[in-house]
Structure formats: C-alpha cells, structure tokens
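Only one protein chain is missing from this complex, and each of the others stays in its spot.
What follows is chain A.
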Amino acid sequence: MSMHTASEIIRQLNEAKNLAFSSKETFPQVLRQILNFVNNPEPSIKLWCSTFLKDSFQSDESVLGNADKMDLAMDSLDSLIILSNEKHLEIFENVINSSIVIFKLVFKYVNENDGCDDVWAKLNQLKISLTSKFSTTFPLDSSDNEEHDRYRNLITKIQLIKFIVLVIDYQTKSDNDEHFNLNSVHPNHSLIKRQAIQAEAHGLLDNLLSVFEYDTLVTPLMNPLLFQLSLLVKRKSQFIPKILSCVEKFDTHEKLQSNYQTLDEFKLSRKYVDRLLRIFIGYVFKNRQLPSNLQQSLGQKLTILTERGDDVRRKNILAAVPQDANIKKKRFDGFINGSKTLKSLDYKNLYCLTNPADELNNFDLASLPQHTLISMTIAALNRVDPKKLNKALGIVAERYKYALSNSSLMDGTDNEKFEGDDDDNEGFYDSGSVYSLPPPKELSYQEKRDQINLIIQNFLRVSQMSTEELEDGSKDEGESQSDGVSSELTKIAIKHWQKGSWIVVLTRLATRGMNSNYESGSIDEEKNNELSDMIRNAIFDYFLENIHSRIDVIIEWLNEEWYSEVVNKELKLKNEIKTKILQDYEAGKVEDLDGEINKQFATLKENIDTPQYSKWSAKVLDSIIPFLESKDRKIFIRLLSDLPLLTDELVGRIKSLCLDPVRIKLGFLSLQYLIMYRPPVKQACLNILQDLSESDQDDLKEEATKLLTKYK
C-alpha cells in the first residue's frame, strides 16, 4: 500500500474518530467499523487503531456509555490479541493500556454471565499474550546477552507491571471487598475456576519478584515495581510475608555493577533504589499492622537505609571514595559490539565483536606465521564456551542477513565481493566429514581465451593509470577491504610497481608464461601460441595507437621476445644434445661427456633462429616506417640501436626511407648509425648503400656514394 493511500485512510479514520467522540450514539458503530482496520498491513494504520482503542476505552461515560463500552470491550478482544503480537513499541503500549480497562470490564461481565465460554477464552488468550512478554524484550528483539536485555525496553515492562498487578488483584482474595477481587467471583462459576486463576496469580507475582533477585540493579524497573507492590501490600495480607521477605533480603550494596551501566550510574542507582525502599517500608508501616518479627527486621532495615541516605546526602555522590574499591562488576558475558546490523560491507565489520575503536583490531594476523595462527586458533576454540561461540556466530549471521536484505549496503561496486562468497553454503556444513578442496577445474580453450582477454584488459587499464593513482588505489582498497591478506598483498605488489611494470609482466606472460613442454608442432603448442599471439597483438595494437610515445614499450617487448626465444631454444637444444651424447657415452663412443656436450652445443647454437621475434619485429618496422617523419629521428635510431637482433631483412626495410625525398635524411642517418655502432649489420647496410649508389636519382646516388667511400 502506498503512503498516499495510507495517509488518505488515516484522514478518513480521523473523521470517523471525530464523529465517534462527538456522538455517543454512533460511537459503537464507528468503533466496530474501525476494528476492521486492525488487519491492515500498513503499520501506521495499525498504530492509529491501537491509539483509537486506548482513547476510546479510557474515555468516560459522557463520551461512551458503560453498557456500550462493555459490549465493545468484548468485540475488541480479537483485535487486541492480534495487535498484542505486533512488533511495534507504541502499538504494544496502547494494547496494554486498552487491555487494562477491557480486562476489568470483561472479567466482571463473565462473572455475571456464566456460560460465555468464547469471551472468557479470548480474555485469557489476551491476558497470556501480555503477561508472557514480561520476561522478554518484546516488541524489541532480544540482544546477545541476558544482562543487556535487563536494561532494554524498560518502558514496556513498566507498563506491563500495571497489567500484571491488575490480574493478580482480580484473581486473588482481598482483605476487604471494597474493590473487585476473587471473593467477588460467584461461587461455583463454571468458567472462572478459583483455584486455577489464583495459582496463576501467584505465579505472576513470583515472576515480578524475580526482579529482586537480579544480581545487578535496574532502577527504572525496580522502583516502579516497588510502587505497584504497595497496592498488593495494602489489599492482600496473604502476600505480605512473601513480598516483605524479598524486600528484607534485598540490599543494593550486595548488587554488582552491570557492564551496561557506568560507575556513576551504579552509584546513583543504589541511592535511588534505597530511597524508594525507604518510602515503601514507610508506606507498609503506615498501612499495615505487621507481626512483631517483621516489624523489627524491617525497622532495622529502615534505620540502615535512612543512615545511608543521610550519609550520601552530605557528600558529592559521584566523587571517588575508597569504598568504590568494594564495588564489584558483574562478569561480562556478552559482546561489546553485539550489533546485529552491518555498518559497512566488509569482513572486519561483519566479524568484529569487540569494541570497533579498539586498536587491537588493526593488528594484522596475516603477518604471523601459519603454524602460530593454527595453534592459536585451536587453543581459542578449545577454550571458548560453545554457547558463547554460538551466540557470536548468531550475531555474525544476523549481520550477514541484514547486509543481504539491506539494499543500500549492497549497492555499488562492493556487490561482487559478497556475491562471490562461499560462506553462502554454511547451512550444508557437516561436522563429521573431512573437508578437502575440490581439484581445480580444467579450463576449456575458450575459457582460457576469455581469461587472457581479461588479463590483457586489466593490464591495459593499469597502463593508463599514473603511479600516484596506483598507490592511492592501493590505500583505498586497504581501507575498505580490511581483510588483512589482500591489503597486504596489494601493498607488496604495489611497492615496487612502476609506470612500466605492467609491460614487463604482460610480455613475460606472452613468452615465458605461455612456454610449455608441449612437443613442437603439436596442437597444444599451437594453441598456446595462439594465446601468446593474443597478447602480442594486444601489445602491438597498443603501440599502434601512439607509435611516437610508446616506442619504449616495443623495445621492452621485442627484447623479451628475443631473449626468451633464445633461452628456451638453447635449453631444448642442450637437452637434445645431452640425450644424444648420453647414448654415445653409454655405448663407449664418447669419453668426456661434458666437454663433448659443450663442444656440440657451441657449434649448434649458432643455428638457433628466432622466428617469433623476427616475425613481430618485422611487423613493427613495417608499421612504423610509413609513419616516420624527419623529426622522429631520435626514436627511430633508438629503436634500431635497442633491438636485440637486426637481420638483413630488417635492415633492408630502411631502404624505403631513403627513397622518400622527405625522409631521405632520416634513412641515411639510420644507415650511418648502424654502420658505426652495430658492426654485425655493417655489411647489410653497405649493401643497401651499394644499391642506392646505382640509383638513377642524383641526390640519392650522391649521398650513398659519399657514405660508401667513407665506410667501405
């Protein structure tokens, strides 16, 4: 139901209410109509109904006639039973306050009208629904700790005491019949069973008196309880021994300071409860003739309380005094941070049960050696109380549920972090079985391709970031994702991370990373090569996007390409030679095994070729040369000087530069550079010059001949 319609309904209900309260005759009809709205799913409407019922039943005869009110009380029982289970603080308070009037009316009605089983059953149902909630924190959920719950939702308990004392008052005999009590119930009533309801009342009183036995002081509950007990003392002599014996045994100075109150609050509590005890005992003396033994012991108690009161009055109660050392605190059995909601979506907040501000939380356990961690964990698990562990896990589970049901937490990029979590399976945990990790799944070729693509994209993304960004990023991640391991990993990885680190890692993945022991020419090797080529193409494309500024990347890559190819092939060659010579050695044909291997290797390694390197360096030159301009002199010469191997074929590509009138200078400069600084390709360069000197273009011919004479 939308807010609009809810507020519209409430507007109409208010009109109906005004009508009811202004016309005695229409009141019953209006109230019965309104009872239909109790089942409305909208909480604001339920709240409205509960308030209306409370106001109606508390109104006097001038607004609603007594006979009508009696009828309406019975008609409202069902609705109140429903509302009494509504988890809403104000609704429940309204239900209690309505029920106080209704209980009196309906009880008396049933007494006068024997045989109305249905009404009596409903009244009992409502009664039980209310009284049973005194020992809970309803309508609030209970916390992780009984001690904490003593101090939670006191208003509801304070309200419930009223109702419970009323039930006790009606269901037991009074000393005189000034007020309705069990003596007023018709003897032999078929529904109101004296013994049963009396026993129930005694049970309820015991339940109330259990507050005296708490080992801590809950002043806002204790004092109103004493207040209500004054009514029972006044009316019911049968309860006097029980109540007064509780009072007699009760001593605020024997109570413990709760973990849920400060020392100041505890000191004030003792004073406040002592004062109310004093007033209570005074009230008892004034209104009751007590047996002499009780008179004496309570008299002594009163003296002690008065002395204490006078003593504390003379001092600043909150000032520290030596007696403070005698104050004992209750053993803490809860969790400092027992919150069942999750403030931010990370593991630290999910699991933290200690004070979130505690420095200890920043200690990274991942920095400890694994065996220490294991023995610590085992020792901790051995020592922990299973009940407490259960509670702790319960809190974590609640937080987890909260996070899942709270879309605002799940919004944004953090989403993936949780969805991928394996903890989802906790319901299937079987403590009997030994758990072992499943073997890794073999990836299909397509999956491998997808992964490689992902890796490439990630690295290219990193290449766009500045080092500052990388560092900032690592900090942010460290904060938001505070599980120690990954933040530490990120830190280490980033520590030595520099602008060009990505290309080192990526090229090595394409070359050494993809290198396998697959037989050469096999399908597997071919497929691996295809994966490598995906990376190579990506780097190549990256270079093409901006050949002028990305020449470093190319040099880095082609060097790695050449080096890994040579190293890999040398290794293979050596192994081949070894296998072959080992056979000869065993056959006695060779005497110096190592010497022979080295000798053969030295001769054969001259023949090692680098087809991958040649292929990609040719591709690079082919793509760069058409775009070179004369101002690119520096980068081109740098490329030529830094490439690990120049073949005649590669050098031959410079020729096209010399043929271009605009870039002729660049072409000759490159040749001249190579002749001077790369002797292995000197001859290839001279061959090109030779070619050019025979050209039919005069300027070409002249320049080529000049250089030829100089360097030949």
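Throughout what follows, contacts are C-beta pairs under 8 Å (C-beta built on N, C-alpha and C of every residue); 3 or more make two chains touch, one makes a residue touch a chain; residues count from 1.
Keep this in mind: contacts and distances are computed from a predicted model.
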Choose one: "Ubiquitin-conjugating enzyme/RWD-like protein", "Exosome component 5", "RNA polymerase II subunit A C-terminal domain phosphatase SSU72" or "Mitochondrial ATP synthase epsilon chain domain-containing protein". The correct choice is the protein name in UniProt for the chain not shown.
"RNA polymerase II subunit A C-terminal domain phosphatase SSU72"
Quick one: which of A:37, A:57 or A:120 touches the chain that's been left out?
A:57
Out of A:231, A:366 or A:573, the sole contact with the unshown chain comes from A:231
Candidates A:256, A:276, A:455 or A:590 - the one touching the absent chain
A:276
Per the definition of touch given earlier, which of A:188, A:293, A:316 or A:382 contacts the omitted chain?
A:316
Residue among A:7, A:85, A:296 or A:341 touching the omitted chain
A:341
Residue positions on chain A contacting the omitted chain are 54, 57-60, 89, 97, 100-101, 104-105, 137, 140, 143, 151-155, 158-159, 162, 179, 219-220, 223-224, 227-228, 230-231, 234-235, 261-262, 264-265, 268-269, 271-272, 275-276, 278-279, 282-283, 286, 309, 313, 316-319, 339, 341
